[in-house]
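Removed from the display is one protein chain of the complex; every other protein chain stays in position.
Then we have chain A:
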Amino acid sequence: MSDLILQAHHLVKTYSQHSGTLGLQKTRIRALDDVSLQLKRGTTLAVVGESGSGKSTLARGLMRLLPLDSGQVIFDQQDFLSMDKQALRHARKHIQMVFQDPFASLNPRMRIGEIIAEGLVIHGVGNARQQRDQVMHMLEKVGLKAEDSPKFPHQFSGGQRQRIGIARALILQPKLVICDEPVSALDVSVQAQILLLLKQLQTEMGLSYLFITHDLRVVRHIADEVMVMQKGKVIEQGSVENIYNAPQEIYTQQLLNAIPGHAKRVAIA
């Protein structure tokens, strides 16, 4: 068994936009420009970059929620992008996503229990009773109460909603979870709790994370490897220690300097 859970080779995605007089001209925006990455089983790769650097496009492209122009994605030794509908549906069990906005990522008209059970229902895992038991179990695992199951999303805070989102992503026991800025909409104190929860679930369930963020402070707490993106390109890649201690690119240094309290240390070093 290969120890790589996810490999991406030369991913390209361009958006074209009408511009100029009467919108006759076309501007091409390269959201992903020859992006490649590797993620080892059971580890976390953080993708860092400012907004507009193509991080979210990368996440959605890897999930096949957005068609890519070219490139190859190997998930668990299978060519993910060329799968037919049936194979893709089956493979989706193993690759899940946690979203950024805890207020937009839960259907306001569904109960928490229903939201979390959705994966089980879609893939027909277990009968209604077993599904309910699993939901209860999952709720407790992410730090909520089993009694929360019949409530609606608006009855929860941002942090609690993010826990619900995590429970939904993990109920199918995926191998890989793509976290698209899972804590950037939360208060700093809540951020720490959610990061801790993600970390704890990673060890418990042997998960691999692709962790997308614009905040390098968060990265150090969770990541093993870091990949820095700017304008759709990967500009630097390496272990957390290397990136933090010896950043090669000016852009990476700028990102590090943007961390409150970090600038001084770099200056002294």
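Everything below uses one rule, namely that a residue touches a chain if its C-beta (ideal position, glycine included) is under 8 Å from a C-beta of that chain, and two chains touch if they have at least 3 such contacts; residues count from 1.
Here is the rule we use: contacts and distances are computed from a predicted model.
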Practice task
Look at the options "Vitamin K epoxide reductase domain-containing protein", "DoxX family protein", "ABC transporter permease" or "GvpL/GvpF family gas vesicle protein" and return the one that UniProt uses as the protein name of the missing chain.
Solution key: "ABC transporter permease"
Fill in the blank from the handout: Of the candidates A:Val35, A:Leu58, A:Val73 or A:Leu106, the residue in contact with the absent chain is A:Leu106
Completion exercise
Among the options A:Thr44, A:Thr57 or A:Gln96, the absent chain makes contact with A:Gln96
Completion exercise
Of A:Arg60, A:Lys141, A:Arg163 or A:His214, the residue that touches the missing chain is A:Arg60
Practice task
Would you mind spotting which of A:Ala31, A:Leu68, A:Leu81 or A:Leu172 touches the chain that isn't drawn?
Solution key: A:Leu172
Handout entry: Interface with the undisplayed chain - residues on chain A
Key = 60, 63, 65, 88-90, 92-93, 95-97, 99-101, 104-110, 118-119, 122-123, 165, 168-169, 172
